[in-house]
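Showing subunit A:
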Amino acid sequence: MTDTAPAIELRGISKAFGPVQANKDISLAVQPGTIHGIIGENGAGKSTLMSILYGFYKADAGEVFIRGKKTEIPDSQAAIAAGIGMVFQHFKLVPNFTVLENVILGVEEGGLLKPSLAKARRALTDLAREYELNVDPDAVVETLSVGHQQRVEILKALYRQADILILDEPTGVLTPAEADHLFRILAGLKREGKTIVLITHKLREIMEITDTVSVMRQGEMTATVPTSETSPEHLAELMVGRKVLLRVDKTPARPAQTVLEIEKLRVTDQHGVERLKGIDLAVRAGEIVGIAGVAGNGQSELLEVLGGTREATGRVRINGEEMALTGRHADGRTRRGQGIAHVPEDRQRAGLVMPFAAWENAVFGYHRDPAYNRGVLMDNEAIRRDADNKIDRFDIRPANCRLSARSFSGGNQQKIVLAREIDRNPDLLLVGQPTRGVDIGAIEFIHQEIVRLRDAGKAILLVSVELDEIFSLADRIVVMFDGRVMGERDPAQTDERELGLLMAGIEGEPDKPEWQAIDEQWERVEAEEEAARHG
Partner candidate 1 sequence: MTLMKSLSGAAAALALTAGAALAEPALIYDLGGKFDKSFNEAAFNGAQRWAEETGGEFRDIELQSEAQREQALRRFAEAGLNPVVTTGFSMATPIANVAPDYPDTKFVTIDGYVDPEEHPNVLSILFSEHEGSFLVGMLAAMASETGTVGFVGGMDIPLIRKFACGYAQGVKAVDADAEIIANMTGTTPAAWNDPVKGSELAKAQISQGADVIFAAAGGTGIGVLQTAADEGIYSIGVDSNQNYLHPGSVLSSMLKRVDVAVYDAMSAGADLETGVQVLGLAEEGVGYALDEHNAELISDEMQAQVEEAKSRIIDGEITVTDYTAEDSCPALTF
Partner candidate 2 sequence: MDRMPAWADAVLVPLISLLLAAILSALVILAIGESPVEAFRLMVEGALMRSAGWGYTLYYATNFIFTGLAVAVAFHARLFNIGGEGQAMLGALGVALVCLYIPWPHWSLALLAASASAALFGALWALIPAYLQATRGSHIVITTIMFNFIAAALLNYLLVNVMKPAGMMEPATATFPQAVHLPTFQDMFSTAATPLFRGSPANVTFFVALLACLFVWALIWRTRLGYEIRAQGHSETAARYAGIRPVRIVVIAMLISGALAGLMGINSTMGEAERLILNSTEGAGFIGIAVALMGRNHPLGVLLAAILFGFLYQGGAELALWTNIPRELIVVIQALVILFTGALDNMVRMPLERAFLAARRRRTRRAEPAE
């Protein structure tokens, strides 16, 4: 038991779910006082491995050593006792409790709450000073921004004396500035001697903050290397198992006539909160307009209005023709007739019917086309032939159109949607989060398809929360914040920092620290929404 013993050591961990081998004989050593990244595509087994470490799953085989000592972790209590804290992708907070109440939940001492609360308040103040973990202890969690909620999760772990902290895809929900802030917090924790395991699929984060990185592919640990000795290209290759193009090859756009014109578009949701507050936007043939923004700032509503699943006021013209924004003709069927194709943000709830077979999904929305019908009956043979063609052309795997949509991976599901929408040769393609939950190999393919469609002279409106994606695809970048267009930038003449500030609703240089400015913006928006809800 010397000081040099690894903080965590895994030896020969295996875990299977049915026929799927999620973890195959994995060994890993995480040195104390370092930030250790674990990278891999969706389904590579990262989360399973960490769930075993945190006591959610029991490994079929293998051993766990914590600080050199063999440790059994049958449940999360044991993990906490061993000094392990975990921050999940989906927070485990009680939304209508205060920060303080959430922190002490499960570790209250004695029958009375008051002494526990007082003790936690003191501890929280100390932690906040030490690590820049500022958060109002009396705020109710559901009123906090996602970034703040994440801080509460970290505080919870630290309050439970964790000195090993595992974070599962922590930046997925953050603005770039919030992510930077998180990384500063993590660096501070590392200085204090804490050990941090960072699970992510973003190469940039690995390169930026980790000391060592382990790569997982198909349940196996393919490499562990010091971060300084590797490159994003090398890591991508290790993840996918072949060489990957990280940047999309594309020529400058040659925009032609205006296809989509939006004027003063407004949307009010069922709670009376205004989600779009007068949007003006135009998309021309042959260009990709990328809409950047933190999730929940009106991008989804914009796509829904254009796709015909949400009513709105204002004016929208497609190819010069007025578009109905309310009533019977404000529906997906009419929109498709007007030459609009839509790859929705949530492919599992909207873009696909998960229990339907791939061939049924391959015509979803276009199933009224006479080519797929014979009288009142559907021409299932024709539809299946059509689906087989799409599977072929988009290299969808497994290449069996009779499997249900849910038996395909995220990337292949997305390819089914994309194949269906692109195949119709639309004038305007709406694309929401095209690569969310999609593995790197498929991302490359999907990006190429979108650019190909642009080069064929189609107008494309892209919404993505991944700035990398916006940068590599968009010919123009429009930033949305709080239901408004904050500004438009040429991707060649802007950078992530400038966009990050715009995404937080800040124009120009802030006169105070960025994170503070962002916090203030957030509070303002929250107060407005609250007022609208009750007004």
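FYI, contacts are C-beta pairs under 8 Å (C-beta built on N, C-alpha and C of every residue); 3 or more make two chains touch, one makes a residue touch a chain; residues count from 1.
Selection rule, in plain terms: all candidates are chains of the complex that A comes from, given by their letters.
Here the structure is a predicted model, which is why all the values come from computation and not from measurement.
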| item | value |
| --- | --- |
| Of the listed candidates 1 or 2, the one touching subunit A in this complex | 2 |
| Complex interface listing, subunit A residues touching candidate 2 | 16-20, 307-309, 328, 331-336, 342, 344, 346, 349-356, 360, 364-365, 367-368, 373, 376-378, 380, 407 |
